[in-house]
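One protein chain is absent from this view; the other protein chains keep their places.
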Amino acid sequence: MEARSLFVLLSGVFFLILPTLFPYPYLLDTLILGFMYAILAASWDLLSGYTGQLSFGHSAFLALGAYNAALLTQRVALSPWLAIPAAGLFTGLIGILIGIPALRVRGHYLAIVTLGFSEVIRLVAQNWLALTGGPYGIHDYATFPGFPEDPFLAKHYFYYTSFGLLVICGTVMYWICERTSIGKAFKAIREDQVLAEALGINTTFYKVLGFALSCFFAGIAGSFYAYYVRLVSPYLAESVNTVWAIGMVILGGLGTLIGPIYGAIILYSLYQAMRFVGVVYNLIAVGAVILIFVTYFPRGIWGIWDWLAKKSFLGRHKSILKNFSKNSG
Amino acid sequence: MDNAFLSSLLTALVLGIIISGIYALFAVGLSLLFGVMDIVNVAHGELFTIGAYLAFIGIVLLLLHPLLALVGVIVGSLAIGFGAYFLTIRPLHHRLGRRPKAPVYLVLTLGLSIFLQNIVLAMAGGNFKVIPSYISGTTNFLNLVFVSRYRVFIFLISMAVVMGLFLFLKYTRTGLAIRAVKENSAAAQAVGIKVDQIYLITFGLVGVLAGLSGALLTPIYRVFPTVGAILTIKAFAIIVLGGMGNLVGALIGSFVIGISESIAVMFISTDWKDLVAFAIMIVILIIRPSGIMKGE
Partner (left out) sequence: MALQIEEVHSGYGDIEILKGVHLTGALGKVTGLIGPNGAGKSTLLKTIFGYLKPSKGKILFKDQEITNRSPREILERGISYVAQTEGLFPHMTVKENLRLGGFLIRDKKLLQDRIDWVLNLSNLKGRARQAAGSLSGGERRILEIGRGLMLDPDLVLLDEPSAALAPLLVDYVFNHIRQINDQGKTSFLIVEQNVNLILERADYVYAMQLGTVAHGGPPEDFKRDERLRKLFLGKG
């Protein structure tokens, strides 16, 4: 465990000083969105990895957060700094509205329904011209006030905003999932819902809470997207964004929360790097990553590190003591 | 009721019935795969798309006789089905054992879906392609409804294939084995059925069903990389409606949704047509999640 905490700390420092070391606009662009996807991926892991409720429609929440923020700034002139948490709250509330009927369905059905839901959101965004601007979306709204005019300098500001959001959201999500009783409840529900119920855990409450939290953070990711890309369109709700999130989580490690964050940064960076090869091919890589990792490396990168650590000399002796720690897989 | 309204209602009905045939071909395969292997195949739409492209290649590029092209579609879909099984499903099955957790396969087929969709995109480009109908001319019913002969043709073919599937499952030895694995895979193994082999056959069969439906539909539609994707969600709605794993239910559900969609378009804009299936699915999940059929 210690080695990994050190790694997280070091990588945090690395990303902090990165803009000074490698001030390349393309790299910064990549990481800015990479951090955003990291928040999205972590939020998906919270819902599907920790609580076991499979959401195939997370792109809907990304879109909802983005549209919400854009509209708030466009119509009500709300400052982005306030609109981001507001969009998060809005999306979180939608999450509750989805979470309640979702109680009645499980597994396959839930996945299908959420997939359908994201399609509905996409269609609504596409057709409700008055509110959403139709297929072309919304683009005339302000971004963060006080950001410099110079695009290169502004990128630095965006970078640190994005990174800051990731650190805050990531820490909160990690703390909830790994250090509080809420997280324990989530895991219990994922493992055996009937047993959890029998042990006195209010599964209804925690399942809906899972949705609320997950959607809250997905909404925050979406709202940041709105202010960075300066355009929200129905494309955000397309299922491909859900696939991104899922792929990033699988790569990083389902149910580890930290894994998906790195998975997101790695996968998105890979995608951007492959752009030099040819635009269409990189989604093939995402699909391939999911296929390969689900089939052969289900624990993801983070999980493999864990496994490797246990297999090493030190690990084996530690594991004798931790004999009853459960390996999820 | 004036003649014009009646005429359009009947036309909508007939068109609905015809598209239901395609839906049935598509959805029955999805239901079968779920029944036998407990897998919800998110990539089913991509199998449809690939079938469509294979038909395009056969008819437009290679100028084959349509029937020959269809044979090509069957062979190609079979290959894709087998390939997907060997590369992904089989290793997972062996690693996870007989009672896999739902999420794994869903995520797997999701990955497969994106993978295939983008391979098609990469190889074919995003443009819409057009395949000419291989049967021309129109026919009519009762002088009120005019439909193209081709449409009637695809309906008859899809129904024939679906019926053929039902007969195959009921009366052949392999069909019996598939039904046995579907009902109780442990007992099936106990009587000597090679369950892995059945899984392979089922996968191939399902691939062919999806590919055929793609090849048949495209002349009256268009061919593009995401043509199958929206169908996948409708197919999910159909099998939820009919009861997941219930083949007759899938057949009936196809007609319910196909006809409802067609009639709904008379009253709402076509933009929202795709929501009809979704709305029906939500209603069913709320009032009777096991589907409209009894038992199972």
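Just so it is clear, A and B label the chains in written order, and each chain counts residues from 1 on its own.
Note that a residue touches a chain if its C-beta (ideal position, glycine included) is under 8 Å from a C-beta of that chain, and two chains touch if they have at least 3 such contacts.
This is a predicted model, so every value here is computed, not measured.
The absent chain, not drawn in this view, touches the displayed chains B throughout the complex. Checked against the full complex, the candidates B:12, B:177, B:231 or B:257 give a single residue touching the omitted chain, namely B:177.
From the set B:22, B:114 or B:193, the residue in touch with the chain omitted from the display is B:193, counting the whole complex.
Residue positions on subunit B in contact with the hidden chain: 173, 176-177, 179-180, 183-184, 186-194, 295, in rising order.
Operating definition for what follows: only the chains that are shown with their structure count from here on.
Taking each chain's centre as the mean of its C-alpha atoms, subunit A lies 32 Å from subunit B.
On the subunit B side of its complex with subunit A, the touching residues are 34, 40, 42, 87-88, 91-92, 95, 102-104, 106-108, 110-119, 121-122, 229-230, 233, 236-237, 240, 244, 271-272, 274-275, 278, 281-282, 285-286, 289. By the touch rule above, subunit A contacts subunit B in their complex via residues 48, 52, 54, 56, 101, 104-105, 107-109, 111-113, 115-116, 119-120, 123, 126-127, 239-240, 243, 246-247, 250, 278, 280-281, 283-284, 286-291, 294-296, 298.
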